[in-house]
Every structure is written in structure tokens, then in C-alpha cells.
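First the structure, in the form of C-alpha cells, and then the observations on it.
All protein chains but one are shown at their positions in the complex.
Presenting subunit A:
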């Protein structure tokens, strides 16, 4: 038995004038410019509605607000910054104690594993692990989330300087041949290019692109 009333046949076609921009009522897949703008607007609205725990840990800005400024500033840089340096030292030590390894090989391994790890964490993985805001950060890498997308902040400068310094140190302490130099330099260039402002939200050849519509 069905209780479907004849209501549908009598009522007038719905008018969506108030909501055309908020509801994707059109059945076509082509998202209009207006709708796209609204989506971007809603996304930035959702992003600013609460602290992004996924990126705020990299610089712990909150400590700056405390009245005790010197202590605050020292604590500010003790989070991810020191962790990065600590990780590099650990990596280098780990690769150096392998019996019979040459300094070239250990530096190359250190360079590669650090650059690969940071590329995965900062430039490959998207979104945030603890979802609580309807996917406000979907499709954004951690690098793009840091400091709310502001370029050339202290954290970004630090994280850019680290691989460069690491590379220069490694060339200094070793006698790379052409191949090892090439490998190290390429890894560095890939990481650096990914950090450039002009690569913000750019997915080269659509690799790793997250489709939202």
C-alpha cells in the first residue's frame, strides 16, 4: 500500500531564489562561478571558525600572547623547530653507525630520508586527521595550512632553511661524485619548489588532486 498523496501534482514548482547560491540545486555537474565562489567563501568561513590544531603545533603562536614575553618567545620555538633539528641529528647518527658506510652514503641517506619524510608530511598528505569542521581543510596540504596560508612567516622560513643548510653541510663534509650530488640536489630542489608561494594549491599534472565537487 502506498500513502503517497497527490500533493506533488498540485503544488507549484519550487522557487529557490534565496538559496540558489547555497544549494547546488542544478542537476548539472558544471559548478557555476557564483557557486564556486560561495564554496570558497564557506570554506574560509569554516576554516576561521576554530583553531586548526593540525597546523598550529608547528609554531605554537598561542604562547606569544602570554604576558611573560621572553619566556614565551623561547617556548615558542621549542616545539616543531627543535623537533626537526633533533630528527635530523638522529637520522645522521643512525645512518653513520651502519658499519662500513661512507660519509657520502650516510649524508645522502640523511638528506633523502629527511626530504622524503618532509615532502610526504608537508606536501602530500591533505586534510586534517581529526575531522571536526565538516572537512574545512579538505584538499589542503599541511604546508598550505600553516599560518592560515600566509607566506614567508617565521615557521615557513625556518622549514625552508633547514633542507638548504642540510644540503650545504653535506656537500661540505663529503666528496660527492656526479651521481650522488645529482640525487641530493634533485631531492632538495623538489622540496624547495613545493614550498614556493607560486605552488600554493597547485597540483602539478593533477597528481594527488582532491576533487571536491
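Just so we're on the same page, contacts are C-beta pairs under 8 Å (C-beta built on N, C-alpha and C of every residue); 3 or more make two chains touch, one makes a residue touch a chain; residues count from 1.
Definition applied: contacts and distances are computed from a predicted model.
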{"item": "Listed names \"TBC1 domain family member 15\", \"Casein kinase II subunit beta\", \"serine C-palmitoyltransferase\" or \"General transcription and DNA repair factor IIH subunit TFB2\", matching UniProt entry of the absent chain", "value": "\"serine C-palmitoyltransferase\""}
{"item": "Selected from A:51, A:101, A:120 or A:164 as touching the chain missing from the view", "value": "A:164"}
{"item": "Interface with the undisplayed chain - residues on subunit A", "value": "2-8, 10-11, 14-16, 18-19, 22-25, 27, 29, 42-43, 46, 131-132, 134-136, 138, 148-153, 157, 160-161, 164, 167-168, 171-172, 175, 181, 185, 188, 192, 197, 200-201, 210-213"}
